[in-house]
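Complex shown without one protein chain; remaining protein chains in place.
So that you can tell them apart, the chains are marked A, B and C in the order they are listed, and the count of residues begins at 1 in each.
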Amino acid sequence: MYRGREGQWAFFLHRISGIAILLYLLIHVLNISAAMWGEEASKSLFAIFHIWFFRLGLLGVIGAVLYHALNGLRIILMDFTGWGVKYQRELWYGVWGLFVLFYVPALVKIVPEIVRDITGA
Amino acid sequence: MAHQHDVIVIGAGGSGLTAALYAAKQGVDVAVISKLYPTRSHTGAAQGGIGAALGNVEEDHWEWHMFDTIKGGDYLTDQDAAEIFAKEVIEAVLELEHMGLPFDRLPNGRIAQRRFGGHTKEYGKAAVHRAAHAADRTGHMILQTLYQQCVKHNLTFYNEFHVTDVIIEDNVAKGVVAYELATGELHTFQAKAIVIASGGYGRAWKVTSNAFTLTGDLQAILYRKGLPLEDMEFYQFHPTGLFPLGILLTEGARGEGGILRNDSGERFMERYAPTIKDLAPRDMVARAMYLEVREGRGVGPRKDHVLLDLTHLPAETIHKKLPDISEFAWIYQGVDPTKQPVPVMPTAHYAMGGIPTTLSGEVIADDKNTLIAGLYAAGEVACVSLHGANRLGTNSLGDLVVFGRRAGTAAAKFAKSAELHDLSPDASGESRERLERVRNSSGKESVAALRAELQQAMQDYASVFRTEELLAKGVEAVAELQERYKNIGVQDKGERYNTELVEAMELGYLLEVSEATVHSCLNRKESRGAHAREDYPERDDKNWLKHSLVYRKNGKVDFMYKPVVLGKFEPKARTY
Amino acid sequence: MQVTLKVMRYDPNKAAKPGWVSYQVEAEPMDRVLDLLHKVKYFQDGTLAFRRSCGHGICGSDAMLINGKNQLACKALVKDLTKKAGDTITVEPLRGLPVKKDLVVDMDPFFDAYRAVKPYLINDEPPPDRERLQSPEDRARFDASTKCILCAACTTSCPVFWVNGSYIGPAAIVQAHRFIFDSRDRGARERFQALAASTGVWRCRTAYNCTEACPREIPVTQAIEEVKRAILYDKF
Partner (left out) sequence: MAVRARRYQEAKAQAGTNLELAWWVFMRVSGLVLVFLVLGHLYMSNILINAGKVEYTYIAERLSNTTWKIYDWAMLSLSLLHGMNGLRYVLDDWVRDPARRFWAKVVAYSLAVLVFFVGSMSLLNHDFSKGLSENTRLEQSEGTR
């Protein structure tokens, strides 16, 4: 593995999160669109997506979207300002700061719901 | 494989690329053969500047530059060469600017200039701002700019081709044989004219500013054929080599105000050159440094070096004007020049001597100015003789462009009226035989060990100060090493990138130029410029105001002499 | 102290694939990796092939992948690569360029990309008798990119370049930058042709490996971003 620094990891993560989001997007659109074929079809699909595996996966997707969005803003700053490039490392740490700031409350809200729904409590 | 070109240039450094460009401007087909990739040549390591009397900062005239060059060369400089040089280098610098070279600028937009060793106004009154520069990477910018122009004009390059022979028959140059590193194949090149621009041979010494590749290949190839080398006793030791590696720290550091100090912090150059002090010519500064160390005023646990002090300069000056040397000091010595003085000692740097040429770069075969038709040389490999007994700082870069241009243009003009010569079917035979012999050698002697011994011997016996006794030892040592060289062993028998084979060949060249050097040193019984004989401490114009031509005939080293071209400036005592 | 020098070696005439070979080398902390390579070549295995010339970071011959990072072998010191005696220093050829032998790679693709950006001053106006004028500020505008020694450390550190090599690469863009931002140059539009193509600047994904790898401390990514903006503002 090439021993790159923050920039390389920011880029790799941006790619991986992007691909993950795209995959989810395709499935998600088909899932939602299935409603066209009536309530039955829709419900049977939702039954699959409501099992614990996919609910946890959705958490991952939310994280991926959040990172991709924040790092995307970092990229825009780098592309259009001189200081964005100069402070790209600091910006990346800023991305992670904001990520935690948004993601942790989301987890606090969602994780108990998942636990409740799955254990049937 | 066989190739044909109108003009072949050997070497892709400053003089080679200049020669190639100006030859191409004449409308002939030019090819450049280099043992390196383009832009790897050692011109790129030149730092401080290129001297030309532009007069951008203060009043300056080419006559002053001419005088400085001659006086710097301790009157061994051919004055016609110095005159042409001082005039044409102005035009050459402007042409480099027009090619795009990013010189540093003055507030009025003109090329900035700085002070440099031995460059004075009004014939020696005070130091003058003459060196046009691009930070401390002027050579890098010259090399890049020239290569850019070669790309623009789409010149042919044979990269990583080691020239193994120049085919000369009856004083006519007919072609070149070269070894392709990538494949191990031998190539023959037919050419109407050949320009040799292959650089110096600093690797003969242990401590040198020169690249690993500067092994005097072409000097040795011609010397082997019985052709003479001129003024080989004059080899320059640059005062400020980063101790102990010998990496060059530009004289521009002193041009910007740097000061040399001994163990007591004394600015010792005041005693040796009261007028221009630290900006005295290199031979004088190098000797002063050696004397300080010898007299116990050296610095460090072994008192074996002195200090280059830049700490009194504004940090901004150092960062802006001397960024590269600051980095060298930091990386290789852990010294920050803005805070601490830098340890320095003289380092083998530049050959004033080399292949004798006319003012147009034509190679001379003897003391009667007999020419070798179609063979040219320029740059450090050549001896016009512009630098005489000691080259001034910045004059090497000027030399490259001025005499590279003259050689390239002359070669192209010659090629236009010449025919390609037929080469004998086995033109590459001798090269092949020698290469095969080295490749298949399996003797006991290690190339690396022999080279190290040679470098140590040259360092011990043919350095800044010389005596009969030391030089005699040097002659003996080189002869012994040559004998042992016949018994080397090479492990790599392969065809592809056989760099071990190449290094073994290069050691052979080094031994030959070293032989020419030590014999020349022993032969000249006077002190002049960079050649300081302690047993003959005075300059002797009566007997020795002449160029020496060393050559080898039937295995014996012998000498011829050539008068110095005098003129405007009478030889005088050389004080600063 | 002893260190282990682990070199990725390859001779296409002898083996189908590259492989690691380890050498025990006596090293000083201030030794360059280049010194270690020389020690191996001179005293252990003469067949080891690598390029070098100036030995102090000016000629750009000896860029290689040292301990997983592109560096010049003559500027990488043992003390910065090892913590204690016995540590291992790994040396590999540059990535993304065809390996010819051991640490020697084919530089031709790299120089082809260099040529594609027209790396020379373009200005057809007849030059004045004296120098063209340029203010110190205009000169400073492209100063960093004039430092480039064409060692290929940046281009071959780029994750985009590694796989299919069709990206023109950071070094060529830095060369373009050197001229586009030179107040004396008039050839920016010509250069934009190669730079705006699908293999040009837009392939840069700002991974910053080039900037980290540059032995001349050129802010390479910044130069690339400036070229992107120059093209953008030229079109809109």
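List of remarks:
One rule holds for everything that comes next: a residue touches a chain if its C-beta (ideal position, glycine included) is under 8 Å from a C-beta of that chain, and two chains touch if they have at least 3 such contacts.
Because the structure is a prediction, the values reported are computed rather than measured.
Displayed chains that the missing chain touches over the full complex: A, C (touch as defined at the top). When the whole complex is considered, the residue among C:Ala15, C:Ala85 or C:Val163 that touches the unshown chain is C:Val163. Of the options C:Gln2, C:Ser22, C:Thr88 or C:Gln193, the residue whose C-beta touches the omitted chain is C:Gln193.
Check C:Glu26, C:Asp108 or C:Glu137 against the missing chain and you find that the one touching it is C:Asp108. Contact between chain C and the absent chain runs through residues 108-109, 112-113, 115-116, 159-160, 163-168, 192-194, 196-200, 202-203, 205, 228, 231-232, 235.
Interface residues of chain A facing the missing partner chain: 15, 18-19, 21-22, 25-26, 29-30, 32-33, 35-36, 38-39, 42-43, 46, 50, 55, 58, 62, 65-66, 69, 72-73, 75-76, 79-80, 106, 109-110, 113-114, 117.
Rule of thumb we're sticking to: only the chains that are shown with their structure count from here on.
Once the centre of each chain is set as its mean CA position, chain A and chain C turn out to be 36 Å apart. Centre to centre, using the average C-alpha position, chain A and chain B are separated by 63 Å. If you check the complex, the residues on chain B that touch chain C are 36-42, 44-45, 94, 97-100, 102-111, 134-135, 137, 140-141, 144, 148-149, 151-152, 182, 211-213, 245, 247, 324, 327-328, 331-332, 446-449, 490-492, 494-500. Listing the residues of chain A that touch chain C in their complex gives 1-8, 10-12, 14-15, 75, 78-80, 82, 85-86, 88.
Of all residues in chain C, those touching chain A in their complex are 65, 67-69, 95, 157, 159, 205-209, 211-212, 219, 221-222, 225-226, 228-229.
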